[in-house]
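Below is one structure, written out as structure tokens; comments come after it.
Left out: one protein chain. Kept in place: all the others.
A, B and C are the chain letters, set down in written order, and residue numbers restart from 1 in every chain.
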Amino acid sequence: MAENQRILVCAGTGCASSGALPIIDILNDEIKRQGLEETVTVVGTGCQGFCEKGPTLVIEPQQILYTRVTGEDVAEIVSQELVKGERVERLLLVDQATQKPVSSMADIRFFSKQHRIVLHNCGVIDPKKIEDYTARDGYKGIEKALKGMSPEEVMEEVKKSGLRGRGGAGFPTGVKWGFCRSTPSDKKYIICNADEGDPGAFMDRSVLEGDPHSVIEGMLIGAYAIGADEGYVYCRAEYPLAIKNLGIAIKQAKEAGYLGDNILGSGFNFHLKIFEGAGAFVCGEETALMASIEGKRGMPRVRPPFPAVSGLWGKPTNINNVETWSNIPHILRNGADWYSQFGTEKSKGTKIFALTGKVNNTGLVEVPMGTTLREIIFDIGDGIQGGKKFKAVQIGGPSGGCLPEDMLDLAVDYDTLTQAGAMVGSGGLVIMDETTCMVDIARYFLNFSKKESCGKCTPCREGTTRMYEILDRITKGEGKEEDLDTLENLAITIKETSLCGLGQFAPSPILATLKYFRHEYLAHIHDHKCPAHNCTALLSYSIDTEKCKMCSLCAKNCPTNCISGDKKTNTPYVIDVENCIKCGTCMDKCKFGAVSRA
Amino acid sequence: MSTACEELVDPKQIKLDEIINKHRYDNGPLIPILQGAQEVYGYLPAHVIKHISKAIRIPVARIYGVVTFYAQFRLTPVGRNLINICLGTACHVRGGAKVVETIEKELKIKDGATTEDGRFTLEVVACIGACGLAPVISINNEVHGRLSPDKIAGILAKYE
Amino acid sequence: MEWLTLTIDGREVSVPKGTTVLDACRMNNIPIPTLCHAPELTSAGACRLCVVQIEGMRNLPPSCVTQVAQGMKVETQNPKVRNARKTILELLVANHPLDCMTCQKMGDCSLAEYAYDYGVTGTVYQGEKRCLPIDDGNPFILRDPNKCILCGKCIKACTEIQGKSILDFSFRGFDTQVGPAFNLPYNESDCDFCGSCVSVCPVGALTEKQMAGKGRPWEVSKVQTTCPFCGVGCNFDLNVKDGKVIGVTSNPEVPVNGKALCVKGRFGMDMIYSDNRITTPLIRKNGELVPAEWDEALDLVATKLGEIKKTYGPNSIAALSSAHCTNEENYLMQKFMRAVIGTNNVDHCART
Partner (left out) sequence: MTNSINEIPNVKAMFVIGSNPTEAHPVIGTKMKQALAKGAKLIVADPRCIDLAEHADVWLRLRPGTDIALINGIMNIILANEWENKEFIAERTEGFEKVREAVQQYTPEVVSKITGVPVEQLQEAAKIYATAERASIFYTLGITEHTCGTDNVMSLANLAMLTGNIGKESSGVNPMRGQNNVQGACDMGALPNVYPGYQQVASPEVRAKFEAAWGVPLDPNPGFMIPDMFGAAVSKDLRALYVMGEDPVITDADANHVRKGLEALDFLVVQEIFLSETAKLADVVLPGASFAEKTGTFTNTERRVQMVNQAIKPIGNAKTDGEIICELATRMGYPFNYESSAEVMQEISKLAPQFGGITHERLGTQGLQWPVPHAEHPGTKFLHEGKFNRGKGLFMAIENQLPAEMPDEEYPFLLNTGRKLSHYNVFTQHSPSLGDHSPEELAEVNPSDAKKLGIEDGEVVQVASRRGELKTKVKVTERVPEGMVFMTLHYFDSPTNVLTNGAYDKVTKTYEYKVCGVKISKIN
């Protein structure tokens, strides 16, 4: 039995939703009851990344991972694992390939294939304790900068590292800083963009929740290099835990002298505030974000002038996102050369992806740039759920595109993805299988873009609605072949004439699916069929009275109560098509294969 | 007695003024004040918007524009239970749309509406960040994950 | 002043530094369609109709907010640019009523003009259309939000010229609207009815109620004159059709006020045709004022004044001249009193 063990309980939003928080208390009670409080510490950490299997906990130093833990499991874990040093087998992860349980994190491909720089502390430290952060070399980066480097040297180091903005477009961070630095002004601002609105991405939230000090330190270094003395973190109000943990971190950093006036006796001042966003995806766009801080409608404005020249309240402003800022302390601490050894020639370092959809291991993964999609999906993600067939991966959210199977060996970096018609974007990776309809996916994203369009410029405001309407008609089997030309023309015009990135990239899902999955569009239009059996308007469910055993299971599970029949009177079960929402529950539940879909 | 009545000041109004005074000299005070006001009132009644307008000298039309721009702000009271249905990408590909349809049928209201008895308000949102548990809904910030249409009725029954 | 040279549609032109591509085009008589741009307001770059192609630039930049750079190569009419503009116009028309025949704005509607120029059919996109109530609860302005193309100029006119900010955008995306707070009708808002919003509206969303049905733009002649209400001295154009004033339009070129006016200046001119106008001389006979011919009336006045002057002296006669009449008329009045009657008894309400 190991001395001085730590139990790291994931208390990130995903695991908390699955019931992780009570587990910490129960664990503490159980440890006390079994008299282990001297040697065992329970730590509530930020996101460990493995949301699919949550609540998760890790026993240190052995690095044993337990998944889907509940309160009832606690006593057993304490007496088996902590006292006897034996595994609780039923709570271990089962490798889908080998169908065997694996206990050690080193053997779990979800972890072993990752390279964690930004997520270095996430899931390991208690984010509410600054000493946990400093114990792992926290604030060494800013100390190094303030004590021995000029602002120019700091900026040069960042330039040399090759770091590119992790928010989407991948603009070189050091160069961006340089623009702001070189604009003369009595006042400059820096902003951390934490308005992670991309549906299907949550890395920024996880970093803020799990390692908020790394963002603060990154911003401190940036402010020093740029010459700013005030900063904002613009965080979605939908991320209450992130706001809470960041708020605690700012307070602790102030108390420790890392924020405020004359930081570490260097004469450098920096003040940081949190601004809670009020729910608008478009505020992820720099100028809209600043308008929002200024208390206006979050509508982007034309550039130039760029924020580096005239930003927040007309002052030079530099904006980077959470992941970008969080990279900075590592670059300062370990040097640009160390950082640039990771990644590809033009895309350095690592990138965090939110791996979701029809994949076995969903969660947050951080890999070096240049890792192939196949490695991410099939090794780290452990393949497609339910043994189904991979169809496509959607990269970069509503602004990105879908890539088909033959592009799985693409090495992920900014340039290759853009060339292929997708983009790194915020790093959402949504995996789709044969039951996902690509027209429906395009329709889904356009519905999102049209709802989130700010309405300022004509092409985006009017055009996203029209594209959505055309796609909607196609998914209902009401499309015409010329719709595809109309769509394409509209998509190109919107891309080329919209004011901001939201509009310019809103057509991407259409252009990419038209490029790689045109046949699915044509099947809807010509044959009035959805090859993925997904588009409800083109589906109907019926019960084969021959096969129906009148067990009533389908009727009991029908959410809209539209199946009726009666064994006593020997009335076979039928579906009332009027009220059927085509959810397919009956088909899933029927043990006799009596329900069929057409 | 009438004097006693006059001295009764709406406690919400006092809180609102505290919020306004806390932020009024900040740069860009509007959104934090609106967020605070909504916390006090549960929504943003017209008289509150006008009061804020007067206090911080921002035209009412501009405030109305801001309030209607951001999804967070509401102009009508919310039901006793607030259902947020996630339609993030992960939830969508895992059948989120069917969850929406089931709940809409069950409660006989559409996205954004409140049931007549004031029991539920329904809102479709983009990603609450529990993608690993897709499809998910949250009711009063309590998350219910790995849903399917047949589980809905049981979950809703728990909320009065 | 520094001058920059650029090429527009193959033509080399020079413009001062700081000029926008749009202004460079317009200075050189190269037509560019615009809906959200107005020289007296800040530029939004929102309608995107003024897009052009510029060598080396990504996408199609809007010319109204793009500054000229030395050596820039601009294409304003190539098929790509024209197609983009046509698509944008199709999008606008798809969400706009097509009742142009009865629309007050016909003949002066920018959207109709460009739609015609670009061969827009209005049939490409079928789908949802804005369907909002019409605001006609006041005597001055008719607001049809369904005709609004959301260019935002009325909002800017209300804020930047008028300093009122009665109007703003509300909601977002396809649901975006323009209106007073809570989308109340104008007469329930704090609107002063200066009508600046009407003066900048490029389509029929904001029109003058009094002018409805009174005349088409091509039938109207405009006469610049000075407002008779208050001492600011705003100028505007009286719109005249068939010898009748049908309304007022503001004129951006006038010196004091530009496009700004107040409710009286813009909407009070129906005073001219008030039923209370006196249209013939009146003479008191048997205690009653009765109509008379000019000769009779003037002779009576001349005789009476002559008699009184003769009997009681010139200083027994006085005149009140008028702060509402012209300089020339005031000059004539004081000259009349001083030179013809022979008294300095002339004054006017100078102090109100």
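To be clear about the criterion, contacts are C-beta pairs under 8 Å (C-beta built on N, C-alpha and C of every residue); 3 or more make two chains touch, one makes a residue touch a chain.
None of the values given here were measured: they were computed from a predicted structure.
One chain is missing from the display, and on chain C it is touched by residues 138-140, 159-164, 192-194, 209-210, 223-235, 238, 240, 243-245, 253-257, 260-264, 267-274, 276-284, 289, 294, 297-302, 304-306, 308, 311-312, 314-352.
The rule is short, and it goes like this: only the chains that are shown with their structure count from here on.
Taken as a graph of touching chains, this assembly is complete, with every chain in contact with every other. One simple way to say how far apart two chains are is to compare their mean CA positions; for chain B and chain C this gives 43 Å. In terms of their C-alpha centroids, the spacing between chain A and chain B amounts to 24 Å. Averaging C-alpha coordinates per chain places the centre of chain A 52 Å away from that of chain C. Annotation for chain A: residues 280, 297, 299, 451-452, 454 touch two or more other chains. Shown for chain B are the residues in touch with two or more other chains, namely 62, 65, 69. Remark: chain C residues 164-172, 179-183, 189-190 touch chain B in the complex. Put simply, chain C touches chain A in their complex at residues 43-49, 51, 59-60, 62, 65, 67, 83-84, 87-88, 91-92, 94-95, 124-128, 149-150, 152, 169, 171-176. By the touch criterion given at the top, residues 27-32, 34-35, 58, 62, 65-66, 69-73, 87-90, 92-95, 98, 101-102, 105-106, 125-134, 136, 138, 143, 145, 148-150, 152-153 of chain B touch chain A in their complex.
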